[in-house]
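Here the complex is missing one protein chain, while the rest keep their positions.
Take a look at chain A:
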Amino acid sequence: MGDAASGSADRSVQVKLVLLGEAAVGKSSVVLRFVSNEFQPNKEPTIGAAFLTQKCRLEDRVLRYEIWDTAGQERFHSLAPMYYRNAQAAVVVYDVTKASSLEKAKTWVKELQRQANPNIVIALAGNKIDLVQPSPSSSSSISSPDTEDEADDATATPGESGAEAEGENLRQVPRDEAEAYAQEAGLLFFETSAKTGEGIVEIFTEIAKKIPIDQILASSRGGAGRPGAQGARTGTVQPGNVNLDENNAKKDGCQC
């Protein structure tokens, strides 16, 4: 009986998910939006990796995301394998206003595809689209942090001080380009804004749909260790199936 989302832990499927990406692209903000539906400007940089959990319902299944939000700073880079080890899903985040962050994202994707679980579901997320949309109001109200290139500040966001939003002028990564790369590499693709919430739930919903839940259940029942440990089966990510239609995604979206 009762609400499945609040049911006992063994009824939900544990999904280990890792967030990777350059410093200050908004990884922690994406997680915060997903887990608490909040946004904090000027978040301090993550140290090591933060651990958060979020339960979601997808159709008749309950998933429980165990989220490892890694630090983007270089000095923590070598720690990443600890966090993506046995992960079933990864969200690689870049900043649409910073071309170099997509390059960094690509190196993360390559590392994941070589070293992580072969079944891992990878999503590419271009964050901060609120900055490149011709939205009339919002962006000017936020106090702007310093904007050095390699800023440690997790929300260092270029261009916010330019009062009249230049819209597409701030965009350094065209959607088409990133999407084409994602297709080629077999990734889920989203453009998101942790600040407005756009696209955030969709990431986790689409990942949930792609996770081989039955395999996870089967392997964890067999006592073979935590779900991600199974490596025998090769699951190919099929980019053609990704549903980018927001309305459709929201229909059975995570209830968080």
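Everything that follows uses one rule, which is that contacts are C-beta pairs under 8 Å (C-beta built on N, C-alpha and C of every residue); 3 or more make two chains touch, one makes a residue touch a chain; residues count from 1.
In this section, contacts and distances are computed from a predicted model.
Asker: Since a chain is absent, check the UniProt entry for it and pick the matching name: "UDENN domain-containing protein", "UBC core domain-containing protein", "Coatomer subunit gamma" or "AAA+ ATPase domain-containing protein".
Answerer: "UDENN domain-containing protein"
Asker: Any idea which of A:83, A:189 or A:204 touches the chain not displayed?
Answerer: Answer from the full complex: A:83 touches the omitted chain.
Asker: Which residue, A:24, A:49, A:194 or A:211, contacts the hidden chain when the whole complex is considered?
Answerer: A:49
Asker: Can you list, in ascending order, the chain A residues touching the missing chain?
Answerer: 14, 16, 47-51, 53, 66, 68, 71, 74-86, 107, 110-111, 114-118, 225-226, 229, 231-232
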